[in-house]
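For this depiction, one protein chain was excluded, whereas all remaining protein chains were kept in their positions.
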């Protein structure tokens, strides 16, 4: 598998280029008997799609998903679910120049070096548009995780450029174009983005994603660790340059007494682990944070070379997001869900017979905190 | 594969527990005809092994590796190379208590939740000791990468607790017990560690790893991205909580004009990408940075529960590293090398016929910098 | 991967049901730069498709293939090639009864037992129609094998019911609806089939497939043996109940002096091995023979049970092949090609550097036979 299949048991094999006839994926291994229709998938695609606000690319794509197989009379049959999304807005003329010059920060150069040939239209296979099939596949995963295990996977924008966004609550996340968990800060974000867009430059972002309700025991030793697999899919998202689980890079400066999450009969007293110990879920929230680099396609002139190796200058005038991070929240959620369902199935394959021999530590930390005299209202998952 | 096999074409399947009879691995897919003997592997194991200074665990393990197969008359045959390391220093009595109580920050709880049973001796399968077989396997990978492609994989300690360690040069890395790239700072590190050890607490660390000489073109689209696979193995190392490629989390606050590495006929002008664009190597240094949490096993008393779920207190008096990060440098190097060889083989499987149709951008950035008027001596890979 | 992806490096992930909206596949790992268009794929699909003579099912399917991705300006890009075939002739009314009763010899019962649900229309996922995407994918594989290595993969009908079909030459294979390598016997086959069709019963068949031009060295030890992987894909074809390589079951009664193929400087003196020794190709023709059971869907009444477990009788009046073996030749060729390309890529991944240290034994056995005084004209691959 040359890099286009994700997962071991719940697998997603994607195909397509940004400006080819269609993109899509084949989802294999979905448990049978689950109700499923396009209407279960479309909302997640709509959250991800371009053109939803002035702060993102104005490229127009309906991203209408069609289920081609694997569903009979409204239920999954256990056989492959093929999802097809026809591309609508193809303007190959926008991309004439990038066929001959490399855009700094882009995969143009590396794809040509690897394959000796590439589809330059819209970034071809390396376009962030290719996250759409994964988002569609993950809508299936999320539905199963919710119905079977009560797992919820949610994300939010935690930082935009230099601007940190303090977590207030989940509610506003779904009501603003930034997926900001803090309604009060939205006007500031809008002004910032308007200025940035006007400048022709771009900026980075931080996205946090949280899965709650994950039972303890998912994950595998060493090379199938849950945190390792999460890191892989997150770093695999376009423009991601860093991944943290729980305390992440803050762990470097912590002492052992500070970092290690103490346990009480009422639960863990903190969640520096981010819900994973030894690669296996603890039952606490799984907390992931990712760094997204600034968009590489910008209007400002940049030094580069052409495919003959000569010096050149390039400005990218296509329709691009000034901050790809703004649309990254549903994508990050999707990939976390895909890892979780795969591990849920892997876990029960091997361990379905494990008796409930150990008394479960309540994952929900509220009682523990109360017992420990800590404040109870803090909703920030990173401080859970 | 329940998490104990790494790689697709150059695979490492490990086995063993910290205090069982032996640990080891089976390396499959090694190209045939390469000279190989235990002497090629032992030095890397020796760099990783415990007991080499007062700053690391005093557990005594020779870590002598035995090649059981796959080598005939001093050359690899292309068949599986089994590596065996007998455990020597087994003191199960040290671990009586942890059989019944969970150590905060440890995998004790999650392993028991997952499997309903666990080997508590020395952390069993979740012990950092299990990185030894991977280090041994990686010595083979490094040899092939060096001989075939001139690739060098090197790492260093970049931060110890709150103490950042400015990069001076590679030379001192091999001459001090911290793998610090800066001889002048070693006395400070020693004092810091002596105090930490005395306090009974532990601290975190940052390790940077750099692969130089990697040709452009290694890596695959989407889910087989080189950066994604690097993130996976790095996050899979015991105690790692964060992974960065290139500018990593600094990307969040960068502008596009700042982050994207411009190109000239003489090479890239910077390396914020960390040597990877679109998941495929650019030919520049591959630069990875990881966060290592403070050791969970500390002498100070911690609140926990026992396996019946009752409140308990635990102090861990075994022989433990006060900072596991100190010994992590050869481990991080090893995992980077394992990802690289796997991708080298995957790349030539698909793309061995790709003609050299594009003029290669010189990866070595020195001329480019000179042309751009930048300083030439800076040896810090993160600033390359 | 729940059974719908084939291969390790050149992978085919199929989807679809016989009477759903579409069937298709995603081909991943194809080497880049190869010329490819629908016209390269359609002929193989046309050879397989129904309705081409009165001896096969009269179901009408155009089986027009559409390339959705992975090809740019007429060349493969190295990224996934998605192939889509829309279903045209859907007559779900034909299948009302089989939704409630199990057809003997069919997968109806096992699919329902496995998944608790199944798509009964046309056999759903278990229909032989699902070989079409594999045939399409294999057309790509065959093209690469031919252009890169001069490999040809060809098959023919060797037996129809009790009627053996002596091999005369390859030419007639492409000119009669049975893929019979013997024009003189075609009228007999036609009479036999006409009578069989009239009787309402069905019969089995034997198909032989031969790959010529395969270099020595493809295949892997033990569980990745070339013959093992061939056996897997062949037994995975609908209705196949037996697989032989080379002398196959005749080996049981052979003596060692008879079976083992002697070697001379001019080549092997026989090919009982069927071109594979120790799981690795010898350079001789790879010779495979498969047994295909009689079609399960027949017009004659059969005892069965309904989904409530009650006794029932079933006759299948849909449009079915009285001998599925007649259309199996292009399918068997396809699967052999898919295994070969995967092993070609796997071989060069590991062994691209193996020097030509050993003088190659000419695979072509003609000179050897001449030297040994054997007849030279025998074209039967099984006697090569």
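As written, the chain order gives the labels A, B and C, with residue 1 at the start of each chain.
Note that in this section a contact is a pair of C-beta atoms (placed from the backbone, for glycine too) under 8 Å apart; a residue touches a chain by one contact, two chains touch by 3 or more.
Computed from a predicted model, the values in this text were never measured in an experiment.
**Student:** Among the options B:65, B:81 or B:280, which residue touches the chain absent from this view?
**Tutor:** Reading the full complex, the residue touching the unseen chain is B:81.
**Student:** Please pick, from C:159, C:182, C:212 or C:329, the residue that touches the omitted chain in the full complex.
**Tutor:** Candidates C:159, C:182, C:212 or C:329; residue touching the omitted chain: C:159.
**Student:** Just one of C:65, C:153 or C:298 touches the chain that is missing; which is it?
**Tutor:** C:298
**Student:** Would you write out the residues of chain C that touch the absent chain, in ascending order?
**Tutor:** Touch set of chain C with respect to the missing chain: 1-6, 8, 14, 102-107, 109-116, 125-126, 130, 159, 161-162, 201-206, 216-225, 227-236, 241-265, 269, 272-274, 276-283, 291-296, 298, 300, 302-305, 307-311, 346-347, 350-351, 354-355, 357-361.
**Student:** Touching the absent chain: which residues on chain A qualify?
**Tutor:** Output for chain A: 8-9, 29-33, 78-79, 148, 221, 345-346, 348-355.
**Student:** Would you write out the residues of chain B that touch the absent chain, in ascending order?
**Tutor:** Within chain B, the residues that touch the unshown chain are 1-5, 8-9, 11, 13-17, 20-24, 26, 28-29, 32-33, 66, 68-70, 72, 75-82, 84, 114-119, 124-125.
Operating definition for what follows: only the chains that are shown with their structure count from here on.
**Student:** So, what's the distance in Å between the C-alpha centres of chain C and chain B?
**Tutor:** Roughly 46 Å separates the two chain centres.
**Student:** If you average the Cα atoms of chain A and of chain C to get two centres, how far apart are those centres in Å?
**Tutor:** Centres of chain A and chain C (C-alpha means) sit 40 Å apart.
**Student:** Give me the residue numbers in chain B that touch at least two other chains, ranges are fine.
**Tutor:** 8, 221, 346, 350-351, 354-355
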